[in-house]
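Dropping the structure in here first, questions after.
Complex shown without one protein chain; remaining protein chains in place.
Labels run A and B following the written order; every chain starts at residue 1.
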Amino acid sequence: MQIDGGLIILLLILLPAIFSGVCQMLRAPLQVLRFCIAGVVLVSIPGLVAVFQVFRKGPLFAAGNWLMLDILSAYHLLIMMMVFTISALFAVGYFREEIDMKEFTIKHARRYGSLWFGALAAMMLVLVSNNLGVMWVGIEATTLITAFLICIHVTPGALEAMWKYLMMCSVGVAAAFTGILLTAASTVPVGIHPTEALLWTNIMNSVSSMDPVLVKAAFIFIVVGYGTKAGLAPMHNWLPDAHSQAPSPVSAIFSGFLLNAALYCILRFLPIVEAVTGNSGWGRDILILFGLLSIVVAAIFIIGQRDVKRMLAYSSVEHIGLIALGVGLGGLGTFAALFHMFNHSLCKSLAFCCAGRVGQAYGSNDMRKTTDILRSMPVLGGGLIGGILALIGVAPFAIFLSEFIILKTAIDSSRYWIAGIYLTGLAVVFVGALRHAIAMAWKPPEEMAPDAPAKICLADAALVVIPLIILLILGLWMPKLLAEFILKASIVLGALS
Amino acid sequence: MMDVAHYMGVPLGLCMAPLLLGIINRTKAFFAGRNGSPLFQAYYDIWKLLRKDAVYSRTTTWIFRSAPVVGLGSVMIAMILVPVAGSSLFAFTGDLIFFAYCLGLMRFATVIAALDTGSSFEGMGASREVHFSTLAEPALLLGLAALAKLSGSFSLTGMFGGLSGSDWLASGPAIALIAFAVFVVFLAENARIPVDDPNTHLELTMIHEVMILDYSGPDLGIVLYAAALKLWVLGALIVNILICAADLSGFSGLIVFAGGMFILAVLVGIVESIMARLSLLKVPQLLVGAGAMSVLALILVMRFTS
Partner (left out) sequence: MNLLTDSILVLLILASFLLLSSSRLSNCIKTVALQGMMVGVLPLAANDSLTCRVTAIALVIAGMKGIVFPYMLFRTLRESTTIKELKPYVGYTASMFAGVVSLVASFWLDSRLHLPVAASSRLVVPVAFSMMLTGIFLIVGRRTAVNQVIGYLVMENGIYTFGLAIVRDVPLLVELGVLMDMFMAVFVMGIAIYRINREFDHIDSDQLNTLKG
């Protein structure tokens, strides 16, 4: 079967953009939410075809090589489709109550649907662009589009979170643009035609003659800039606010994929800087530094946290740091980091969605008030507790496995300091989060717990159980296909070659 | 002919300095639609004051009495160093710092004399004067340093002598910045609007005027004359920067220079007519701004001559 790769890639960007417009024409809030599900399924079809093509035959190109889908971006595409699907499915249950209470009107719904698909289109642009400039445009677009998703409901807290998010990420992403300019400048001696100088494939082909100093400077700007958006400490300040104030399906997208998309941009630059500096590990060391810092900072903030969504947000800081650390360690660590990316996105979107529903039922996200949830809300509460347990690395969930491989990589390369800090950070997170989780699960309520939401249907239960089962299976048995996929992707990042 | 012109700079300044005040006042009067005081009013005032007797407060000491003479002496020394029409009476390497310190000594004399009176108002004026000077002085010195770097000479005479029309083409923005910075310093040091209002009668807002409240008779005359000389000296710096003295010398140079001073005085009059006095909190900003321009000029000059 001959499939035109370019057409598929264009379809991947255009479909969400069209759906974004269609949302404005729908008439009922529930209709919009259902359309989100249909839309994401429709986008998934060409998405899966493209991923399969890339897996079997290698990168797809479109628009004069300006767009490209290689194995690394295909892997990210897979994660993105998964996160958006979970978000869309949960949104129905999450907003249903608000629809009943007339808080989520058609106006809100249209805005939500349009921005939701807009975010999908922008992130898709990030993934499929081969041109580093276009990739930047995509990232900046995600910032602007998702800003309004935070304040679907205009409250002081949401506005504050939105403003912080806007300012910090705009400035950070602007810094990243400086890094791109420096990269473009460093390609001058190579002699690529200026209009093609920013194509990633071209840069990768001519790394030998680029100026190392410039590329190093560029990489620092890139890491700090995109790192802001990815939530790497110490540029993570916006993250807990935005995640905790946004509606839960949006938080799921934020944590599950927005951060990964920004990290993806950093990862794109890593092979360049590694090749230019002669594989000296300079770029990887920077990632290790930021990764460790993120883990430590997140650990400190998780201990005293009261708001469950903020705790999950800090956990995202920790896990993004973990991924950066894994990629920084290289070798098997890269493999583990990419695997971890999948596990984290799946688990975090589940946890956020459950936390949102629980918070709705209790009328608060304060963990001191939302107690005894296993009894009052067995399904969603169980999902939240299970999600937290998986997130902190309880065996045999898959996250334990990926964290363990990262630790093994650090020790194998006899970097004991890194292993030590890493373990300490994970231990603190483990204890801190577990303490909160136990209290939430079994501590007798001080006030009357609310009745469980009336509409817990089979779909909800399936939504909670399936991701947990996937995580469980992946922790015990890794399918050959997935392993090969991740292996190929880590080769793009210069590991295990 | 050349020799006479060479020595004419200082006498010219000594004679014409009070005239600047007259020109400024006439310009302001013109903008306000008045006839204004005669051009030579400052001379009349000084002459009148010199014939009077001085009254001294009982709290003052010799410091208060010596300050006007010290001030006049130091500003006159500063005047010797400043070239007029390309030549000064006296020049040595590094005299630009000596120049700045002469003006500093004058200010110091005024300030301690003001403190010597023991009046709270004068103390307040002294405090403001010192505050603003600490900001104005770096601006002046950095500006002069930039000029020194540009011309490659560390004396005022060599500096302005080394400046030519081609420098304007090469680093025009830098020279313009210096000129502007020195102009702000010139306004601040001479207590003109927008930093201080020489005509105000409200002690709370005054800076320079409040410091000399207790002087009377010949002392006040000397203070006024010294202030006029200071106006002339600092003004001469600006005119020197702008007219590129190297290209002109002799009597024609003197005439051009005097014309430059005249235009400068008119400019000050215009500034005073169209601007309001800044609030005291804003003044440091203006002076730091002038300092920033000097720094910028210095950086520009250093990058393009190195």
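Simple rule for what comes next: a residue touches a chain if its C-beta (ideal position, glycine included) is under 8 Å from a C-beta of that chain, and two chains touch if they have at least 3 such contacts.
Being a predicted model, the structure only gives us computed values, none of them experimental.
Engineer: Which chains here would be touched by the one that got left out?
Structural biologist: A, B
Engineer: So which of A:L48, A:A174, A:V394 or A:I411 would be touching the chain we can't see?
Structural biologist: Looking across A:L48, A:A174, A:V394 or A:I411, the contact with the absent chain belongs to A:A174.
Engineer: Among B:L72, B:L150, B:L163 or B:L300, single out the residue that touches the unshown chain.
Structural biologist: B:L300
Engineer: Tell me which of A:L198, A:A337 or A:A410 is the one touching the absent chain.
Structural biologist: Answering carefully, the residue with contact to the hidden chain is A:L198.
Engineer: I'm checking contacts with the chain that's been left out. Which of A:M162, A:A351, A:I405 or A:I418 qualifies?
Structural biologist: A:M162
Engineer: Of the residues listed, A:L182, A:V296, A:L350 or A:A441, which one is in contact with the missing chain?
Structural biologist: Missing-chain contact among the listed residues: A:L182.
Engineer: Identify the residues of subunit B touching the omitted chain, counting contacts across the whole complex.
Structural biologist: Within subunit B, the residues touching the omitted chain are 169-174, 177, 284-285, 288-289, 291-293, 295-296, 299-300, 303-304.
Engineer: Which positions on subunit A touch the chain that was left off?
Structural biologist: 66, 131, 133-134, 136-137, 140-141, 143-144, 147-148, 151, 154-157, 159-164, 166-167, 170-171, 174, 177-178, 181-182, 184-185, 188-189, 194-196, 198, 211, 213-214, 217, 240-241, 244-245, 301, 304-306, 310
Following the convention adopted for this analysis, only the chains that are shown with their structure count from here on.
Engineer: Taking each chain's centre as the mean position of its Cα atoms, how many Å separate subunit A from subunit B?
Structural biologist: 65
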